[in-house]
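A quick write-up on the structure given underneath.
Heads up, one of the protein chains got dropped from this complex, but the rest are sitting where they should.
Here is chain A:
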Amino acid sequence: MTQVLFYGCLFITFSPILAFFFMVIAKNSQLVILTIGGSFFWLVSILISAIWWYIIPPMREQWWFIISFSVLFQEIFRYIFYRLYSYGFNDRPSLNQIKETRHQMALDSMRKRKQQNGGSSSNEIESINNEINNNNNNNNNDDDENKEITEEEKEKIKIEKQKQREIEISARLETLSARPNHTLSSAAIGVGSGVAYGFIMFGSILWESTGPGTLFSPACPTVNLFMLSSIITLFMTLLHVVYNVLAFQGYRSKKYHLVAFVIITHFVTTYLTLLNLPTKTTSCFGSVFTVGVITLFSVGFCIFSLLKSDSITKIH
């Protein structure tokens, strides 16, 4: 019986986000790496807030205190990850742009070669190629001139080798930095933090649900704790994706009202879950429903702002 509860809650919480992951993000390996980075940074933020919670014993039950600091730490780490991401990917072209540029260059060069005389230009190109090949190889022995190596040339070769090595390393780092689409990247990072949130906050207790017996929510004693948690976690994971897309867009194009929207929504939703406490103003339906409404609204707002800033296009 409890196995049914386990699988039900598991699928309720994780289906949308995992479906999004496997259909969109898993197709592109760079996005997967960004997802792992996103969950790492979220994890660090939640560890710091856990440490903060732990070392102030008198405030452990004051939820308003803990929630505000936790949300603050998460947003700070989102900003830190944005800085890291923009430092890495700021003035690199995306892979599509590189491909398109090469395509254009190829087309133009073909056009130019057709216009010029075929013989002379290709010979010139071949000789330039050979020279560059010789310069760029460490121990290239294709040329016959390099057979006799004197002392000076050995020195020169050594210096060239060192320079070459440095150029190689920087070239490798350069080509490592073609980036995917910004919107997709921020969505991938959001999926990372959402999945990390889901697994850590909810997955930890989910395993306990397979034991004998079950727990009931403190606010509404007739509702299963795991059910309620799974629905709210579903909303929160989707919200994490939305937060990330909006926040990165705001940081990137300096539209800080988007960032303010993210922070305010994050605070509002987490404070709404305070309604789950068994106090006077308790209502589990209130919290779940309101959080759901806010989720829908945020998703709509996210799509709207993406359309408005031309990151996505509506086709019919």
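Quick note on the criterion: contacts are C-beta pairs under 8 Å (C-beta built on N, C-alpha and C of every residue); 3 or more make two chains touch, one makes a residue touch a chain; residues count from 1.
Just so it is clear, contacts and distances are computed from a predicted model.
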Matching the hidden chain's UniProt record against "Presenilin", "AP-3 complex subunit beta", "GOLD domain-containing protein" or "Small ribosomal subunit protein bS6m" returns "Presenilin"
One chain isn't shown here. Among A:C9, A:V71 or A:V191, which residue touches it? A:V71
Which chain A residues would touch the chain omitted from the figure, given the whole complex? 24, 27-30, 32-33, 36-37, 39-40, 43, 46-47, 49-51, 53-54, 60, 63, 66-67, 70-71, 74, 86, 90-106, 108-110, 112-113, 122, 125-126, 128-129, 132-133, 136-141, 161, 165, 167-184, 196, 199-207, 217-219, 225, 228-229, 232-233, 236, 252-253, 269-270, 273-274, 276-277, 284, 303, 307-316
